[in-house]
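Shown here: the complex without one of its protein chains, the others still in place.
Per-chain numbering from 1; labels A and B assigned in written order.
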Amino acid sequence: MSMDLSISRFWRKKEIIYKLNGAKCKSCGKVHYPPKNACPYCGSRELELVELPRRGKLISYTTIYAIPEGARHQSPIYYGLIDLGVTKITAELTDIVNANSLKKDMEVEATLRKTQEDRDAGLIYYVLKFRPVLVQK
Amino acid sequence: MATPKAGIHGWGAYIPIYRLPLSDIAKIWGWHPDQYKGLAVESKAIAGPDEDSLTMGYEAAYNAIKRSKIEPKKISAIFFGTESKPYAVKPSATIIGEALGITPFTMASDLEFACRAASEGMRSLIGMAASGLIDYGLAIGSDTAQANPGDVLEFTAASGAAAFVIGRTSNASAIIEDSVTFVTDTPDFWRRASQPYPLHGEGFTGEPAYFYHIENAVKALLERNGLKPSDFDYAIFHQPNGKFPVKVGQDLGFNMDQMKDGLVTPMIGNTYNASALMGLARVLDKAKPGQKILLAPFGSGAGSDAYLITVTDEVENRKPLAPTVEDYLNRKVLIDYASYAKSRSIIHVIK
Partner (left out) sequence: MVVYVEGVGMTKIDRHYDYSLKDLAANAAFAAIEQAGGVDGIDYLVFSSSLSSLQDNQLDTASYLATSLGLRGIKALNVEAGEASGLAAISVAKSLLESHQADKVLVIGAEKLNEFVSSKVYKQLQMLYDGDTKSFYNIGFAGDAAILMRLYMDTYNVDRELMSYWPALMHSNAKENPYAMLNFAIKPDKVAKSQILADPITLLDSYPLGDGAAAIVLSNKDMSSSPLAKISAIESSTGYGSIELSEDPLLFDSLSEAFRRISNIADTSNLDFIEIHDSFTITAMIILETLGLANRGKAAELVSTGYFSPGGKGPLANPSGGLKARGHPLGATGVYQIAESSLQVANKFPGVKANNAKKGLVVSLNGLGSSSYVALVEGV
């Protein structure tokens, strides 16, 4: 029996990874994701969890062909820097039909997808990825 | 004894973006190019390489909760009906529940009854809500629909999900007035433990299974409510292909006008646990207050449920709160057999 993926490391972070929970600094008001132990901008430890918007705009993006172990079936990996208004995050992008469809300022929204799977018998990691919005508002 | 009633508070669906034209399957496996035409399906929806029944069920449930306008924490039962569980042991329902913010004070289980497991979940929720055991419950039907490559089943087995938030009747979008379940031991379709694909009895899946069970469930429902087919605005049946639901509907006395809006399989194939339920979601996307819906899911092995549903005024307020089935139907990209085979792990790889 062999397991490559950690059980507890992922489990501990599920609130953050499943729900896009960021941290808002009570001192300087800035929001960051994922939550650190203190505010990366002012150092205050007075943080509160805030659920981030699930929609945002692409600031920058890439199509990755240098694929890490275990992800060949998801190749190419699309990856973006996303402006959520209150903060920026980076996330894998999904449902991208081809690399040329990626555009700056493209609207994207969060959805739950698989990222890593521990071979045939181990754990599956589910995380939020972003895809082009289904319905324009 | 009064029939326990419950309300559908929110509904939601999910269809993956990818579509495989059935002509590709015929070409790869050497079927006659016209062979599949009788199935009345042109292309089927395929989950992407990072999707499974759980991720699809999550999104359908997310949409259903949006339409229900309730806090996720108010849901206290999650029934996930699927025959394509990512984990054979380890509930998908807890992962979905966690990701949607429903946990921890909730029941949660994965149900199995071929294509009607999610419907069994709905029936359970009716009783639980009507009795006051729960305020709200979530039933999800989701499948990536395995089929033995090259088998006739492969033409229709598709990916998709539908979900419903069910609670008491007050402030609901639709009222489930009555429901009936009819099951027998009928081995029309099965998948043995540890096997990747189901087997089926071809023609045996028809008369003794699909038609017998649906007809008996629907007739029992009509009879005990003193209704006839023409009393309904919509009729929705389980849709293993495009032909069976139309035939069973016509045999029972329903017409195409009543059935057409609930037919989704001709566009995307049979999404197993989401098959009839996606039809219901699509009908609720369109239905007007006061309209009556007949819903009859079916699962091999075998059994059928029949539901009598009345749409309320509230439905109009809920429609715009999440994407419609039509939104998902319109979002599509054609792929070839190779992409589908890779996506659905049909190609053997060393991990």
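Note that contacts are C-beta pairs under 8 Å (C-beta built on N, C-alpha and C of every residue); 3 or more make two chains touch, one makes a residue touch a chain.
Source: prediction; values computed, not measured.
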{"item": "Where the missing chain makes contact, among the chains that are shown", "value": "A"}
{"item": "Which of A:26, A:45 or A:72 contacts the chain that the document leaves out", "value": "A:72"}
{"item": "Residues from subunit A at the interface with the omitted partner, ascending", "value": "9-10, 13, 16-17, 32-34, 36, 40, 59-72, 74, 77, 79-81, 87-92, 99, 104, 115-116, 125, 127"}
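Basically, only the chains that are shown with their structure count from here on.
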{"item": "Subunit A-touching residues of subunit B, taken from the complex the two chains share", "value": "17, 48-52, 54-55, 58-59, 86-87, 95, 98-99, 101, 323, 327-328, 331, 333, 342-343, 345, 349, 351"}
{"item": "Complex interface listing, subunit A residues touching subunit B", "value": "14, 18-19, 70, 72-74, 94-95, 97, 111-115, 117, 119-120, 124, 126, 129, 134-135"}
